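Input: one structure, supplied below.
The complex appears here minus one protein chain, its other protein chains still in place.
Residue numbering begins at 1 within each chain, and the chains themselves are lettered A and B in the order written.
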Amino acid sequence: MDISFEHVSYIYQPNSPFEHRALNDITFSIKSGSYVAVIGHTGSGKSTLIQQLNGLLQPTEGSIQIGKYKLQAGEKTKNLRGLREQVGVVFQYPEHQLFEETVAKDIAFGPHNFGVEKMEIDRRIKEAVQATKLPDELLERSPFDLSGGQMRRVAISGVLAMNPEVLVLDEPTAGLDPRGQKDIMDMFKDLHKEKGLTTILVTHSMEDALAYADHIIILNQGEIYREGTPLEIFKQHDALEKVQLDVPEVMDFLRRAKKEYGVEIEYRGQDIAELAKELTLKVRGDSDHE
Amino acid sequence: MSSSMIIGQYIPADSVIHRLDPRSKIAIIFFYVVIVFFANSVMSYGVLTLFAIGSALLSKVPFRYIMKGLKPVWFLILFTFLLHLFVTREGDVAFSLFGWDVYREGLIQGGAISLRFFLLILVTSLLTLTTTPIEITDAIEELLGPLKKLRFPVHELALMMSISLRFIPTLMQETEKISKAQASRGVDFRTGSFKDRVRAVVPLLVPLFVSAFKRAEELAMAMEARGYQGGEGRTKLRELQLTKIDVLVYGVFVLLVIALFMTRS
């Protein structure tokens, strides 16, 4: 599903002393099947943006088109349920939303609400736990007996079982240990590839944005600050520093090598081994000249 | 937005009433509630009303906030008035309304009871309008202090109240978060039959309870780690102190009592 925002603004508590403009005149589009990272500080408008993607919030100004669904400022959106079925949102710490007696029932909750048939639900549960690599024997256990990492997988399975076309991920790795973080991120990458899910990742991790996304949107104080491919974005070190954002470590390292030692290596997505090779060549080359 | 969250009805302002020791406020309100029932003449009611309105003016709380506090009870006040009007069948008939005789005594009694009601609500809402919940908690802990000797868990009660106050905004944010997450999974909290809507509350309440318990457990651990071992041997940062204003207000209140008894019939 293609997604496009046209001059979207969102204002909390308009016309009150607490009025707060969380998004200001945002325009962008996301192509169906792409993997987009949204980056910004706490309070930059990221979570407001997410909530508009499945109609939890209605834009105060402008309009949003998500596939065939349209959210227009000042108009009631038709078929909000349909939209929510198509756009699956994995919120921060999604394990906090678990409530059923068994894992299977909790995963079935979403599809059941959207009126999916029993047989189909069972099929989707199987598929979802396979994708999230949860062992089948957990299905009849209480979700509250599981480890934190497993609970998160159950919650993610519950969103996947809705069979969404768009997957919105709000810091899906928060609070996990590094191994758990990598597992989860790789899992979403596989889903993105295999099912062609349009994936929107909200993250603080520049490393993840570089490793997984093919497009990056940087939000700052409710506005789009920069937009482009990861390589385009992370080359703009100074612009990012201005809004107190980091660049991925590898690019920071190369920048330093250039600035302090005049070694110029262009980053094109090489892995560390390749970089080490180039770096060695450059350094040797330099010493030959002297 | 979280910054706009107001717990209770406290309206910040710099006034004599705000600066009054919360213990004094509670004590005075307590005795005011008692003496209101002694009023029995126009003059004595006048004196009491003067005190209440005067306090409200001194508090610098905008009129509309006071009215807001009274809103839920207007109906009750009106109802009491009408009840007396129609039930009392003594004395002379004052006038007839749609063929129903309204007695003079009914008017007077209805008016008096309604006024009493109004004064009580006004004075107590002044307490919550000018005192932060935590100050009220401190005052309750102090005032109940003597009960400690009877092994009444005064300290624990106060701590419970203050922790509840501390966590109200947190739990409100959490409720919002979970309800949004469940709405994204197709729960509809707004439409449907009554039964459906009751059922929609389960996916909200269970996670809330689970998280509240987890918070409680972690908080207990954190408190213990910081050396908490009950009220014994504990010192306090929050200190209530009676000032000149308190003494002055006590004086005014004594005058009020004297005036009240002089104006009784």
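In the analysis below, a residue touches a chain if its C-beta (ideal position, glycine included) is under 8 Å from a C-beta of that chain, and two chains touch if they have at least 3 such contacts.
In this section, contacts and distances are computed from a predicted model.
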Candidate names "GntR family transcriptional regulator", "Glycosyltransferase", "Energy-coupling factor transport system ATP-binding protein" or "Cytochrome c55X"; UniProt protein name, chain not shown: "Energy-coupling factor transport system ATP-binding protein"
Among B:46, B:91, B:169 or B:251, the residue in touch with the chain that has been omitted: B:169
Residue among B:39, B:85 or B:134 touching the omitted chain: B:134
For subunit B, residues in touch with the removed chain: 2-3, 5, 134, 162-163, 165-166, 169-170, 173, 214-215, 218-219, 221-229, 233-239
On subunit A, residues whose C-beta touches the chain left out of the figure: 41-42, 148-149, 174-175, 177-180, 204-205, 244, 246, 249-250, 252-253, 256-257, 260-261, 272-273, 275-277, 279-280, 283-284, 286-287
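As a working rule, only the chains that are shown with their structure count from here on.
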In the complex, subunit A residues that touch subunit B: 12-13, 16-18, 20, 51, 54, 56, 81, 84-85, 88-89, 91, 94, 96-99, 109-110, 112-114, 144, 158-159, 162
Residue numbers on subunit B that touch subunit A, as the complex places them: 1, 3-4, 174, 177-178, 180-188, 202-203, 206-207, 210-211
